[in-house]
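Only one protein chain is missing from this complex, and each of the others stays in its spot.
Let's turn to chain A:
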Amino acid sequence: MPKLIKDGAIADNTWQFIDTAEDANTPLPTAPLPTGNIIVPLAVWQAQKETLKGRRNEIGVWLNSTELADTLGSDAAELPLIALRFPVFMDGRGFSTARLLRERYGFTGELRACGYFIRDQLFYLKRCGFNAFDFGEQYDENELEKAMQSLNDFSDGYQTSVDQPVPLFRRRA
């Protein structure tokens, strides 16, 4: 079973990612979906929302970097998992999307980073509300262990954030 970092530990990835690859197998927004835990593209969620709601705890949604938090809006609060896919690690939109999902749209499930991001971003990602990190093929389990250290690159931060809403200036004393 593929591994990922979740809540600060190595864990099994128990979710199947449904891609939107542009080939013959592309699931049309209305195509039938596999059973089990799946993470579907936003378009699929939007097209099949009503039926998918029946499967509640098995359906996660992934957003690409141009799909901002308000594309899910209040739906977010009911989902068990949202994955934000980074097309390239320099694309920082996901950091804002994550905060908004957590802070504005009441999302409390697993917030997963996937796609191309790097371990050196883990601390900031965590502060913005991500709690799961799927590096895909990038690292083996050994390397994942090492990468996990970057979650704790800093002992504190100045700003208000998801993991510490009270900014340093209110805690200095």
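Throughout what follows, a residue touches a chain if its C-beta (ideal position, glycine included) is under 8 Å from a C-beta of that chain, and two chains touch if they have at least 3 such contacts; residues count from 1.
What we mean here is this: contacts and distances are computed from a predicted model.
Chemist: Refer to UniProt and select, among "Sarcosine oxidase subunit alpha", "ABC transporter ATP-binding protein", "Carbon-monoxide dehydrogenase large subunit" or "Sulfite reductase", the name of the complex member that is left out.
Modeler: "Sulfite reductase"
Chemist: Considering the entire assembly, which residues of chain A contact the chain that has been omitted?
Modeler: 68, 89-93, 95-97, 99, 104, 118, 120-121, 123-125, 127-128, 153-161, 165-170, 172
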